[in-house]
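Heads up, one of the protein chains got dropped from this complex, but the rest are sitting where they should.
Chains here go by letter, A, B, C, D, E, F and G, matching the order in which they are written, and residues are numbered from 1 within each.
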Amino acid sequence: MNKKYNRPESLRDSDTHYCPGCGHGIIHHLVARAVDELKIRQKVIGVAPVGCAVVAYDYWNFDVCEASHGRALAVATGIKRCRPKNIVFTYQGDGDLASIGAAETLHAANRGENVTCIFINNACYGMTGGQMAPTTIIGQKTATTPSGRNPFAGDGWPLKLSEILSTLKGVCFAVRTSVSNPRQVHQAYDYIKKAFCSQIDKKGFSLVEVLSPCPTIWQKTPVEAMQWIETEMIKEFPLGVIKE
Amino acid sequence: MNKKYNRPESLRDSDTHYCPGCGHGIIHHLVARAVDELKIRQKVIGVAPVGCAVVAYDYWNFDVCEASHGRALAVATGIKRCRPKNIVFTYQGDGDLASIGAAETLHAANRGENVTCIFINNACYGMTGGQMAPTTIIGQKTATTPSGRNPFAGDGWPLKLSEILSTLKGVCFAVRTSVSNPRQVHQAYDYIKKAFCSQIDKKGFSLVEVLSPCPTIWQKTPVEAMQWIETEMIKEFPLGVIKE
Amino acid sequence: MSGNEAMGLGAFTAGCRFYAGYPITPQNELTAYMASCMRLPGRTFVQAESELAAINMVFGASAAGFRTMTSSSSPGISLKQEGISYLAGAQLPAVIINVSRGGPGLGNIASSQSDYFQSTRGGGHGDYFTPVLSPWSVEEAFNLAILAFDVADFYRTPVLVLADAIIGQMMEPINLNRKPLIRNRKPKRWSLTGAKNRPPNIVKSFFLQEGLLEEHNLLLEKKWQKIKLREQRSSIYGKKKVDCLIVAYGSQARIARQAVDVLSCQGIKAGLFRPITLWPYPDKALKKAASLARKIVVVEQSLGQMDEDVRLALPNKEINFLGKTGGGIPSSLEIVKFVKKLTKN
Amino acid sequence: MSGNEAMGLGAFTAGCRFYAGYPITPQNELTAYMASCMRLPGRTFVQAESELAAINMVFGASAAGFRTMTSSSSPGISLKQEGISYLAGAQLPAVIINVSRGGPGLGNIASSQSDYFQSTRGGGHGDYFTPVLSPWSVEEAFNLAILAFDVADFYRTPVLVLADAIIGQMMEPINLNRKPLIRNRKPKRWSLTGAKNRPPNIVKSFFLQEGLLEEHNLLLEKKWQKIKLREQRSSIYGKKKVDCLIVAYGSQARIARQAVDVLSCQGIKAGLFRPITLWPYPDKALKKAASLARKIVVVEQSLGQMDEDVRLALPNKEINFLGKTGGGIPSSLEIVKFVKKLTKN
Amino acid sequence: MVKFKVLIHKDKCKGCGLCIFYCPLNHLEQSDCLNKRGVKFAVENKKNSCIGCKACFFICPEACIEVYEAKKKK
Amino acid sequence: MVKFKVLIHKDKCKGCGLCIFYCPLNHLEQSDCLNKRGVKFAVENKKNSCIGCKACFFICPEACIEVYEAKKKK
Amino acid sequence: MEKEILISGFGGQGLMSLGKIIARAALKSNKHTIWFPSYGAEMRGGTAHCFVKISDKPIASPFIVYPDIAIILNQPSLDKFRKVIKKGILVTNKDLIGKISMSKNITLKNLPLNSMALESGNIKVVNTIALGLIFPFIKPLVNEESIISTLRESFKRREILKINLQAFEKGLSLAG
Partner (left out) sequence: MEKEILISGFGGQGLMSLGKIIARAALKSNKHTIWFPSYGAEMRGGTAHCFVKISDKPIASPFIVYPDIAIILNQPSLDKFRKVIKKGILVTNKDLIGKISMSKNITLKNLPLNSMALESGNIKVVNTIALGLIFPFIKPLVNEESIISTLRESFKRREILKINLQAFEKGLSLAG
C-alpha cells in the first residue's frame, strides 16, 4: 500500500481554532504542501498577520514571525533584506493587507521586495466579529454596515488591490484565485507554488490573492459559503492571472 | 486704467518662506486665484500638509486646517463629512501624500470623498533637506540615495499614484499637470478650477497632480529646474487628464 | 446593556456628530453600536481604514467644530498617540475611548489596566496631558462618556475614557430616566466654517518662530493647571477611619469593593478610594482619605502604574502594592488575604 | 562630527546590519549618514515609507537575528509606539533613536526634553519598559549608541537613545582612537533562520491562552527588575558636599555644568547629578548624592517630567524645578540665578 | 488494478461537510454519532468506491483526510 | 489702443529670474541694485514693450507682479 | 439573595447568548444583574465562558469565585472549573464529557445535551435546554414570564422560537 496524499510535514499535527468550513484551514494546508513540495521547509520564514490566522505559527511547522496588524510586509522586508537566501512570505487577511496595511503593502510591492504575499480575501474582518473589509462587496451586510455596504453612503467601493499592485514595476506575479471547489483549491495550490518559485528565481514581489470562505461571518453553511464565492464574490473579484 | 491681473483676495499680502523659484509659491497663487474666481473664499476650507507648504495657512486668506504628516485626506474627510456644504481641499507634497500617507490617500479616494486633492510632485522631500520621495526619478541623487535612486538596489520605482488612484470608482477627476512654463501654469490653473467645480457638483474625489520645481534640492537655478521638469520629469510622469 | 454600548449611547446623547473607528476587540460592540446610531441623519459614522486615519478624521471633524469621538483598544490607542498629541497641541476637543486589553504587543484580549502610564503621562510626544476618566460600572460608563464631551469642549482638549475590557463587555442595567445634563455647548468661534464675515480661522499645532511654541505651551500649561485644580474626581466607599485603604479604579475597584465588604464582615475596617479622573489624579482627596488610614494598598491589573501616582501623592506613607499583569485580575479573595496579612502586622 | 552622525557611526561600529528610517528634522543627518554607510556590502539601508513601516522592518530584521536600528524625532517616535510595544512583547533587541524636538503636535524643531514620560513610562500599551540612554556630548552619543546595541542584545529588549536636538545637531570632536568594546554577540538561538536541524522558532507577542500572557509578563518583569538592578548609570560633576545639587540630563546637563562652574566661581558649592540611563532611573546614586546636598534643583527642557522620578527617588526632600517648554532652554545664567536665590534662603 | 482508500481523522473533523458535498462519487457521508468535538464527522459510506480524485483531501480545512493509493494485484 | 503695464513689488521679489526668462518680449530684466532681501529684483526695461501676456504674472512664485491693462485713447 | 452562574463551553455552543438571556430575564424581574464574558482561550472554536450574577442588592464584582450554578458544556471547561465548583447545581453535557466525579454537595445533572438538541431539530438549542434545566434554581429571583418574554425577543423567526420554547420546556421537565 503506497501512502500518497497525507498531511504535509510543514503542517503540524495540531487542531486549528478555525470555524468549520473556514478557508484559512484549506490555504494553510496548501502553503504547507507547497513548501514541502519545493523542499524549502528548512529555509522558509513565514510572517503571520493579525486576523483569524494570527496563530498560523501554531499550525505550520517552520519558522514564523508575528507582525503587528497590517505591517506584515514591512516585517517581511526586514527579514528578507537580512536573509536574502531564505524564502519569506506573508499571509494576510484583507483587512490586514488592504486596509490598515495599505501603505506598507503598496510600498513593499513598489520596492519589488523579493517576497511572496498570500492574501486571504474573505470579504470581511473575521477575527473581530465581521465588520466591513475593503473587499466587502456592495450590499453585503456586516457589523459596521448593518444595511449593507453602500458606496454612495461613504462606505467606499470594493477595493481591488491585486489589480492595483499589478500596475507596479516591482510586482512580478499577481494572481487571483479561490478555494471555492476542489479544482480551484488545486489551482490555488499551483499558484502558490509558482509564487514561491518566482521568489526563488529572485524575480521580485509575488502576490496570490485567494477568495476564501468565512461561513461564520457570512452566516452561511460551509457549502453555501463556497457557492456564494462562486456566484457573488467572483463577479466583483474575477479570477485569473493578473500579471506574470 | 483698469487694474486687471493682481494678487487675488485669497492670497494674503505676506512674504513666503519659500526658496526663490519654488513651485509652491506659484501653486498657492493658482489655488487662491481659483478660489476667488469661483467665489468660494468664504466657504473653502484648506488642509495644509507637513512639508515645505506646512504654513500655507499663513499665505492663504481663508480657513485652513493643519494635518499631521500624511493624514491630510483623513482630516479632510472629517471636515467634509461634517460640513458637506463647504469646499474642502488638501494640498500635499509627494512625501506626504504618496509615502507616509499612502493608505489615507488610497482609502479617501476609494470612498469617493467629495474633496479636492492638490498634489505637489517635486520629486523629493523638500522640507527635510532633500531625501528620496516616492516620485524621485530613477538615477536622481538625493540625501538618501547618494548615488542616485536605483530600483534594483531596493529603492523602489517612481510611484505613479495618480494613475493608481484613477482606477478607483470613487475618483471622478484626475489629472497631471505642471507649472514648468507660463502656459502650463495657466493650464494647471484651469485644472484646479475644474477640480473645485467637480466638488461643487458633488462628483466625488478630484485630484490635481502638479509637477513643481524645487530648485534648492535639485541644486539647479530656478530656470534650470523648470527645464528639468520638461526634459526629465515629464518622461516619467506624463502630463494630461488621466480620468474625467 | 454593555459598557461598550453605554459609552456609545453616552456619546450619542452628548451630541456626538462624527464617529470614526477601526475594529478591535474588546471594543467591537462600541463600533457596532455607533455603526447603527451614527448613520442617522445629521450624524456620521466612518469605518476608518486604520486607527491613524480614525484619529485624524476626528481631528478634522473637531476642527470643523463638531463633537466627535473615536474608540479603540490598547494597540490601536498606541497608534493614535501622534494624533492625540496633535489634538492637544491644536487645542481640539475630542473624546477617545480606550477599552484596554493585555499588552505589550498583541498581548491578549483580556482585561488589563496597563495603559495607565500611556494615558496619564501623555503617551505621545511633547509637554501635554489629557484628562482621563475611568468608569467602574456600565451606568458610569454612560455618564462619563457624556462628561468627557463636556470637559473636552470646555477646555478645548482631547479627553480619554479609559475603560478596561471588563467594563466594556459586561452587561448591567442602567437608569436612563434621569435626563443627563449636556453642558458647554457654546459656539466654537475658533472652528473652521469658512471665513465668512470674519478673518480666517487656522487650526494648528505648529509654532516655528522662536519663542512662539514656548508661549503656546505655557498657555496650555495654564490649562492643565486649571484642570488639575478643578476636575479631580474620586469616590470613597466604606468607613472613613480604616485599618486599610484600598486604592483601585475601573473594574478593579468593583472587585475591591467586594473585598471591602468581605473584610468588614470579618471585622477588619477597610475602605476603598476610587479615582474617577486618573489625570488629574485626585491627590487632594486621596491625601485626606489616607490621613485616616493605617495602611494603604494599591490594587491594579498591572505591574504597578497608578501606584506611582499614589506614591507621589503620599510621599510619607508606605504604599503596598497588589497587582496582576497580562490579563490576570486580582480577585476579591486575593485582596482580602493581602489586606489581612498586612493589617495583622 | 555631529551627534547625529556620531550615533550613526556608533551603530555602524556596533555591527548594525539593518537600518530603516524616515526623514524628520532634527535627525536628518543621521538618516543621511546611514544612507551612505549602510549601503556597503553586508549592510542594509531602507528608506521606509513611514515611521510605522520603519519600526516594523526593524522588527523583522531583529527577528531574523540581526543588529538593527531606526531613528526619528518626537512625532515619528509617537508613531512607533505600537511597534516598540511589540518589540518589547516579543523580546526583540533593537535600537531606537529619538532626537527629540518641541511638541505637542507638530510643535517646532528646537531642542526639547518633553518626551521623557513617553520614553521612560512605556509610551506604548502594556506592562513594559525600555532602557533609555541619554548622551550629553557627541562622543557619548557615539558610545551610548554602541552600548544600546549591547544592552539590547543582552536583555533581548528594545533600547531607546534619547538625544535632544542640541546633541543631535551640535558638532564637536570625538576620540575614535580607543577601540570600543562590542559585547553580547552570542548567537541568537531564538532567531528566524529557517527551521534547519531544529524545531521551528516563533517570534511573537501574542499569548491568548488564559494565564499565558501573565506568565510571559512576569518573565518580562523579572527582566525589568534585573535591568533596574544592574544598568543604572549616572555621573556626577562638582563637589560631593554641596549647597545645591542640580539634576539634569542630555544637553541640559551640559548647560548646567557651565552653571556649576559659574556658581563655584561665585563661592556657591554646587554639583551636577546627571542620569545617563533615564530608565532605569539611577535612584540609588541619586539618593546618595542628594544625601550630601542641602537643596535639590531639577532642570529640564520641559514643564517637569524627570522631576517626577526625582521626587519618587527622594520622597523626603524638597524638589525645586526649573524648566522651559516648547524649545525654550534654561540658560546657564538662569540656572545660576535660580540656584542663588534658592541657596540664599 | 489501483484501488483507493480515504482515511479520515475523525477527532480532527469539524463536520463542515465540504468533503461530503464535493466528493464526486458520494463516497462520504455524515456519521451517526458525535466525535469528541460534538460534531457528526465525515465517514466513508460503503455504497460507492473512491476513485482517488483527492477532492476531499484538498477541500478539507482541517487537513484531516488522507488518500491512499493501493496497488493491489487482483 | 490697449497698453499694458507691469508692476513689480520689488521687496517681495526673490530674484528667481523666472519672469525675466519667460517674458516673450524680454520686457523684464534684473535690477542693478539689491532690494532689502539682498537680491537683484526684476524690473521693467525700456527696450521692449509689454504685450500683457501675463506669463510673468502666472510664473512668479511670489505673486509679486501685477499686470495692468490701460485703455488709452491716442 | 444572590445567585452566581457560570456557563462554559465551546465558542459555538451559544453559551454567551444563554448568559445574556438569563441576565435580561433577571432585569425584567427587576433584579440587579451583571453578565460578563471571557473569551478566554481562543476567539474562534475554542473554549470560552461567561458569568451571570443576579441579586436583589447592587452587585460589586462581576467575577465569580465559587458559582452557585454551573453549566459546563464540554470537557475542557470541566477540567478548568472543576476545582471551583464546590456547591449548588452542575449541568453537564454528557455527549462531550467523560466520567464525572464531584463532591456530594453538588446536584449533578449530566445529560446528552447535544443529542437532545439534534433530536429536537437544531443543534443550537443546547443552551436553551440547559436554561430549562437550571431554571428552578433561579426561580426565586427570575420569574418564568421574564424568561419566556426574553426568549421571544431573542428569537425573532417563528420556527426558531418554537424550537427554543420546546427546548426550554424539555429542560424544565428534566430539571426534576
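Here is the rule we go by: a residue touches a chain if its C-beta (ideal position, glycine included) is under 8 Å from a C-beta of that chain, and two chains touch if they have at least 3 such contacts.
What you see is a predicted model, and the numbers here were worked out from it, not measured in a lab.
Q: Could you tell me which of C:208, C:236, C:312 or C:333 touches the chain that is not displayed?
A: Spelled out, the listed residue whose C-beta touches the missing chain is C:208.
Q: Among D:36, D:209, D:258 or D:343, choose the residue that contacts the chain missing from this document, as touch is defined above.
A: Final answer for the missing-chain contact: D:258.
Q: Out of D:58, D:166, D:247 or D:322, which touches the unshown chain?
A: Result: among the candidates, D:166 touches the missing chain.
Q: Since one chain isn't shown, list which residues of chain D touch it in the complete complex.
A: Given the touch definition above, chain D has residues 25, 109-110, 166, 169-173, 251, 254-255, 257-258, 261, 329, 331-333 touching the missing chain.
Q: Under the stated touch rule, tell me which residues of chain F contact the chain that is not displayed.
A: Looking at chain F, the ones touching the missing chain are residues 14, 34, 36-38.
In this text, only the chains that are shown with their structure count from here on.
Q: Could you tell me which chains are in contact with chain B and with chain F alike?
A: Where chain B and chain F might share a partner, there is none at all.
Q: Measuring between mean CA coordinates, which chain is farthest from chain G?
A: Relative to chain G, the chain with the farthest C-alpha centre is F.
Q: In degrees and to the nearest 5, what turn takes the CA positions of chain E onto those of chain F?
A: For the C-alpha superposition of chain E onto chain F, the angle is 180 degrees.
Q: Of all chains present, which has the mean Cα position farthest from that of chain C?
A: Farthest chain from chain C, going by C-alpha centroids: F.
Q: How many angstrom lie between the centres of chain A and chain E, each centre taken as the mean Cα position?
A: Computed from C-alpha means, the inter-chain centre distance equals 26 Å.
Q: What residues in chain C touch two or more of the other chains?
A: If we look for residues of chain C contacting two or more partner chains, we find 25, 44, 46, 49-50, 52, 75, 82, 86, 90, 105-106, 109-110, 204-206, 208.
Q: Residues touching two or more other chains, restricted to chain F: which are they?
A: Chain F, residues with two or more chain partners: not present.
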